[in-house]
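With one protein chain withheld, the remaining protein chains of the complex are depicted in position.
A, B and C are the chain letters, set down in written order, and residue numbers restart from 1 in every chain.
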Amino acid sequence: MSDDIYREIILDHYRNPRNKGKLPDADVSIHDSNPLCGDEIDIHLKVDGDKIKDIKFEGRGCAISQASASMLTEMVAGKPLTSVKDLTKNDILENIGLMNLGPARIKCALLSLKVLKLGMVKYYADRDPATAKKLQDDSKGL
Amino acid sequence: MSDDIYREIILDHYRNPRNKGKLPDADVSIHDSNPLCGDEIDIHLKVDGDKIKDIKFEGRGCAISQASASMLTEMVAGKPLTSVKDLTKNDILENIGLMNLGPARIKCALLSLKVLKLGMVKYYADRDPATAKKLQDDSKGL
Amino acid sequence: MMQKGALNVEKIRIDFPILNRKVSGGRPLVYLDNAATTQKPLAVIDAIHDYYMNYNSNIHRAVHQLAEEATIAFEKTREKVAKFINAKSTDEIIFTRNATEAINLVAYSWGRANVKKDDKIVITEVEHHSNIVPWQILTSEKGAKLEYIGVDDNGYLKMQEYKSHLDSNRVKLVSVTHMSNVLGTIVPVSDIIKMSHEKGIPVLIDGAQSVPHMAVDVQKMDCDFMAFSAHKMLGPTGVGILYVKRDILEKMPPFISGGDMIKEVHKYETRYNELPYKFEGGTPNIADVIGFAAAIDYLNNLGMDKVREHEIELTKYAIDRISGVKGVTLYGPRNTNDRGGVVSFNIGDVHPHDLATIMNDHGVAIRSGHHCAQVLMERLDVAATSRASFYIYNTKEEIDTFIGALEEARRLFKI
Partner (left out) sequence: MMQKGALNVEKIRIDFPILNRKVSGGRPLVYLDNAATTQKPLAVIDAIHDYYMNYNSNIHRAVHQLAEEATIAFEKTREKVAKFINAKSTDEIIFTRNATEAINLVAYSWGRANVKKDDKIVITEVEHHSNIVPWQILTSEKGAKLEYIGVDDNGYLKMQEYKSHLDSNRVKLVSVTHMSNVLGTIVPVSDIIKMSHEKGIPVLIDGAQSVPHMAVDVQKMDCDFMAFSAHKMLGPTGVGILYVKRDILEKMPPFISGGDMIKEVHKYETRYNELPYKFEGGTPNIADVIGFAAAIDYLNNLGMDKVREHEIELTKYAIDRISGVKGVTLYGPRNTNDRGGVVSFNIGDVHPHDLATIMNDHGVAIRSGHHCAQVLMERLDVAATSRASFYIYNTKEEIDTFIGALEEARRLFKI
């Protein structure tokens, strides 16, 4: 099973993360960590109209959490921010190609999506609380 | 078994305790209780030379603890105080005629002897510490 | 032993191997000490056994398979507990050692943060020591006052006294038992909570004797804190539960601190973990928490309303029969709708310890003493009482055996 997990592409994103770094003029920044293993992710977003114009992440942790974050930023860059609400656990696991992680490691894979969804809600909370509320309700269960 | 325990004589000593009451001019008075069941015994002693000239007890608790105290006072009245140190668990159980009490109830039967031995040591502690020390060591294990 | 009552007791008894035990030289065990602790069904014993045989591991912080299995099972119990008392969220369920520690947690954490000089804490004369001593210590430390709601001669709380206490301002907390472990009295907690909340005062309910014996819904009752013990409801020893409403819990400082309850520790400062973990320091009692889930399943399968119904039947029968014995004094309400299956009494001048010994000779296990309720003993003006208490596996035939032993005590003591 480790062979399936630690494939070339995961290690590549772990060692050469895409979109890693700060975003000085970010419209919204959000942080969270996994209390059980200590993995940490920050996501910074620049939003243009409804579109994710720029996205960067910072973080530290295991290959799964960091590669998953890197691949997530690639996946959503340029997409509508509200579309983030529709992303599911399975979308992420498919995106990183890891469909059968155990419950402990799944949390690592999903941490960046959790942070991104929080970021989406936070962005609208300041600008359009009703939308924020709706997005939050629709995003539940992660 | 209860038939063996709650014989006429035990009930008689429970309901008509001998030597029960205060002893205003006691040379030594001592109190102890059984923390597990709450039985309480006070013993008051008047000592003449080495002899137990008068002994009274006060107390409340079960038939076994109170009858045992009553019978103990009869047993030692007039005896040398130091002879108390030689009294064993078996002496008491024989005295009250209860040789096979379980561990919980044995504590009830022995409470008054414990108090009497403490009283003996206390009496000498004020008058003759060396003897007190020796009596204490010899009385160990109750 | 056919029973046509609320529960199929004959079937239930098969699940409790200890009930086949012989005591006192060959007598069948008649276990009537359920308010102290209940017996455990095979399902619970097996769950603990299975854990140690197959997936024993420390939890929460490891990646390996055993840890994962143990963590899932442990958290599953939290879900079942939350559902059993209808808590809003598993975040509101904290595992402690017993009900006593659960109450102490509130006294140390919430109490020390909120109770000030001249404040008052209101309890009742029927409380167990575990719901008295923590408040004595807290109030004496803070220069606050402890006030008691009295109990009348029939075993009911004097609600008028409660009203006066509430009117006297500065009450910071009301802490009452849901069911007396001596009188059996079921306390009108919903009224108490409603009256208290009208003044903005939170209420702790000691559910140690109620949660095992009747359906309890913390949201409907609207209590702010509730404490109870697994070992009094078919579960293992070593597991207590504290329920706290989330908005209160969020503001409480930690109690036991160390491993597992932290998010980040630095040399001179620490960030605490999320709820409920913030309140669970150190390696939990993993095996027994997991075993407790089987106890909850067992009770759910029976249905708590049926459990209550069964106990009302037994209590009615017991009170009827005991009242028929010459020289008996019974304590607590007579109406079985107002009380649980706990029957306290005295007979003549027989000391309760002597009675318990005679009972034991008949194979009957009852409790004797002050039942950790000395304030109530003073109120009743007795040093001790005898107490028989029932649970799902008890039968009327067992009560008959108990009555036989009681008659024997009367004969021996010539009453």
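Note that in this section a contact is a pair of C-beta atoms (placed from the backbone, for glycine too) under 8 Å apart; a residue touches a chain by one contact, two chains touch by 3 or more.
Please read all numbers here as calculations on a predicted model, not as lab measurements.
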- [ ] Consider the whole complex, including the chain that is not shown, and state which of C:L66, C:M159, C:M195 or C:I248 touches that chain.
- [x] C:L66
- [ ] From the listed residues C:D15, C:D33 or C:E408, report the one that touches the chain absent from this view.
- [x] C:D33
Task: Which of C:E264, C:D305, C:D349 or C:D400 contacts the chain that the document leaves out - done: C:E264
- [ ] Using the definition of touch stated at the top, determine which of B:I10, B:L23, B:C37 or B:M120 touches the missing chain.
- [x] B:C37
Open item on the list: What does the interface between subunit B and the hidden chain look like in terms of residue numbers?
Closed with: 33, 35-37, 102-105
Task: Missing-partner contacts on subunit C, residue numbers - done: 17-18, 21, 23-24, 29, 31, 33, 36-37, 39-40, 44-45, 48-49, 52-58, 61-67, 97-101, 103-104, 108, 128-134, 136-137, 146, 148, 229, 231, 236-240, 254, 256-262, 264-270, 281-288, 353, 356-357, 359-360, 364-369, 372, 374-375, 378
Open item on the list: Just checking the interface: what residues of subunit A touch the absent partner chain?
Closed with: 1-3, 5-6, 11, 15, 37-39, 60-64, 105, 108
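By definition in this document, only the chains that are shown with their structure count from here on.
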Task: Greatest separation from subunit C - chain, by CA centre - done: A
Task: Between subunit A and subunit B, centroid-to-centroid distance (C-alpha), Å - done: 78
Task: CA centroid of subunit A to CA centroid of subunit C, Å - done: 46
Task: subunit B-subunit C separation of Cα centroids, rounded to whole Å - done: 39
Open item on the list: Two or more other chains touching the same residue: where does that happen in subunit B?
Closed with: none
Task: Residues of subunit C touching at least two other chains - done: none
